[in-house]
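One protein chain omitted, others in place.
Labels A, B, C, D and E are assigned to the chains in the order they are written; within every chain, residues are numbered from 1.
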Amino acid sequence: MSDSFSHIDKKNQPKMVNVSEKSISKRNATAFARMFLGKEIISHFRMDELKTKKGPVFQTAIIAGIQAVKKTWDVIPMCHPLPINGVDISIEIADEDHIEILCSVFTEGKTGIEMEALHGASVSALTVYDMCKALSQKMVIKEIKLLNKTGGKSDYHLKAKEK
Amino acid sequence: MSDSFSHIDKKNQPKMVNVSEKSISKRNATAFARMFLGKEIISHFRMDELKTKKGPVFQTAIIAGIQAVKKTWDVIPMCHPLPINGVDISIEIADEDHIEILCSVFTEGKTGIEMEALHGASVSALTVYDMCKALSQKMVIKEIKLLNKTGGKSDYHLKAKEK
Amino acid sequence: MSDSFSHIDKKNQPKMVNVSEKSISKRNATAFARMFLGKEIISHFRMDELKTKKGPVFQTAIIAGIQAVKKTWDVIPMCHPLPINGVDISIEIADEDHIEILCSVFTEGKTGIEMEALHGASVSALTVYDMCKALSQKMVIKEIKLLNKTGGKSDYHLKAKEK
Amino acid sequence: MSDSFSHIDKKNQPKMVNVSEKSISKRNATAFARMFLGKEIISHFRMDELKTKKGPVFQTAIIAGIQAVKKTWDVIPMCHPLPINGVDISIEIADEDHIEILCSVFTEGKTGIEMEALHGASVSALTVYDMCKALSQKMVIKEIKLLNKTGGKSDYHLKAKEK
Amino acid sequence: MSDSFSHIDKKNQPKMVNVSEKSISKRNATAFARMFLGKEIISHFRMDELKTKKGPVFQTAIIAGIQAVKKTWDVIPMCHPLPINGVDISIEIADEDHIEILCSVFTEGKTGIEMEALHGASVSALTVYDMCKALSQKMVIKEIKLLNKTGGKSDYHLKAKEK
Partner (left out) sequence: MSDSFSHIDKKNQPKMVNVSEKSISKRNATAFARMFLGKEIISHFRMDELKTKKGPVFQTAIIAGIQAVKKTWDVIPMCHPLPINGVDISIEIADEDHIEILCSVFTEGKTGIEMEALHGASVSALTVYDMCKALSQKMVIKEIKLLNKTGGKSDYHLKAKEK
């Protein structure tokens, strides 16, 4: 880790840091989101029907997250555009109140892809919110964080006790 | 609140619900985000320099959040495009480890604007992450939620004890 | 119907025609697409498994079509941006070789919404193609056309014999 | 050709397949569209005037198609963003009722570019529709298909009898 | 004219000012751009050929400008999204060295549309640059300014001597 802000120049103005001299490497990053939906909404996802509502809600959220990954450079002002080699998002029911989202992103570029993973996880969570908000608006995103990234100058793995 | 999912039809397929028959009203919504940055990063924002790093970091995050509000319909698949009359985002240092973000959005339309407020707050938080990530990647978004919305069929206000 | 091109001025230059003097009315339009997939791909959608591949393929295509409807003004150069009140897309297996797509769009504006319906149907078809192309690339979109539109100066309904 | 769907994982959820291990190669693809305009509209393009309407209509459609090629990753949810090295679109009057569109796209990447070619051809056709719709709405896109692609694991060429 | 900055709040942070209380009116604005191309490029536009290069260069620039008008809210951070009722862009050869561009935009909204007109004129000029840059890179945009706007609290017309 550096001891300075990457996207601010000496005059305290924002800039998009020049990564021309960095070399290209295969990189990936995984972000995690945890979201409170409440028992009522979760029960709609567990009901023993042939087709529950879980299908369209989670699939819409996964698709939205994948598309958000590709648009990260357009949403976060200082993010470099990066080639996106793959995106894998899963959404699981964690307990009777919560879902958990994992978003893994793969690239081959000059700078890390953690913002893409975090952006994908957060948009998937917001899309679940949008699909369920007619039932309740007490939903809360409880956590969005980086689990790990590899392939850059230094890898990062959240320690077990921090998870 | 209804007892069903708004964007799913009878065959369990996603659809963008038809709001043609709803009337137009002035509406607003406010979302809240709380984010752990850690003492090291927060200290950079508090240092008694003429110009601290807080300026460019928070301003970039506010601008990114305002732009994200306007793009919510493009990011959340079932969101209706809505006229955006105004956006007001503030970011405050809450304590020596955390910042808090408020995002208020104003519209005049046929459906609520809560997704826009939540999206603006989450993108502001992610932008702070991006601007600070060279210092530490242990930052965590700890909470994103709706504080209140007014102007629709039913208003919503988070109760004090839930805040 | 007029006897002239709407988006070309007297000097033969493209222009976005000024609709300021037109009044706002509720409008809708429905477009239709028919696509050859072939027996092999269709058989994957009919197999008597608990979960067939039809679910994720058709849902991804429906979501892509809904989002495309909202972006029509950005893709078709002379299209006016219009408020989108609702979008309803269905995809059916028509026979052992073909699927059929219906895309209905609802607005309240000064100009017709047929381009949005046609754009949504075509992007849904292309998304099915993308999801199935590892199986075969002999897929062909056989037809994209307007079925009907209402709410403008003159309604339009495809006659039965033309369907 | 594979015997499976590329963008669906084992749990039947959509995913953007990881192409990290594939090698980069020069690739191109050409798509074809055929569209019924009818004698009246076609006659406007053939009239022996110094400047016919054909110019602005076809040029607007070509420009729209080129821009659509570049946006394919944003419109088709599972498409990888690819560098676009070149786009060549031509529109010809095929007979007194029809036009034909060819869209060729060139890239250098890890995955094929056929969706870009198909998307470009379809948006060019829709733009012609938009420019001519004040004259008639009986226009029909009669065919959109892939003519050939080269540079990937296996080339594809539509056989003559299928053309 | 006010004596303050519209998009900055009391704490000197950017905000998108709330126009909810303003009433909707028909508005238009016209912007002007003047660009030096030089004798060589201009001569290509004047040559007495049946089809000169002027056609595709100016038409591409007009189409790009029209599309830019529609995207102004996405490019200028504090701009409100506005309905666009019409756009009219003309490009003329002013003398043997220069072209002049006029961009007129029509809306019906709560706030002025001058940024849309200025944005359309500037993107048309940049597109001419892009189309001609293989011939010379000495082109210079010499002026972009607002000519007039009507329909708001106060009209604005550039005085003759200032033109």
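Structure notes:
Throughout what follows, a residue touches a chain if its C-beta (ideal position, glycine included) is under 8 Å from a C-beta of that chain, and two chains touch if they have at least 3 such contacts.
None of these values were measured; they are calculated from a predicted model.
Screening E:19, E:79 or E:99 for touch with the missing chain picks out E:79. Of the options D:62, D:101, D:123 or D:140, the residue whose C-beta touches the omitted chain is D:62. Contact between chain E and the absent chain runs through residues 1-8, 12-14, 44, 51, 53, 55-57, 59-60, 63-64, 67-68, 71, 75-79, 114-115, 118-119, 122-123, 125-127, 129-146, 149, 156, 162. Annotation for chain D: contacts to the undisplayed chain at residues 26, 58-59, 62-63, 66-67, 69-71, 83-90, 106, 108.
Within the entire complex, the positions of chain A that touch the omitted partner chain are 9, 11, 13-20, 73-74, 77-78, 80-81, 110.
Basically, only the chains that are shown with their structure count from here on.
Repeating the A-B interface, with the same residue numbers in over half of the contact pairs, is the pair C-D out of C-D, A-D or D-E.
Counting partners per residue, chain A has 55-56, 59-60, 63-64, 67, 71 as the residues that reach two or more other chains. Chain contacts in this assembly follow no simple pattern; the graph is neither a line, a ring, a star nor complete.
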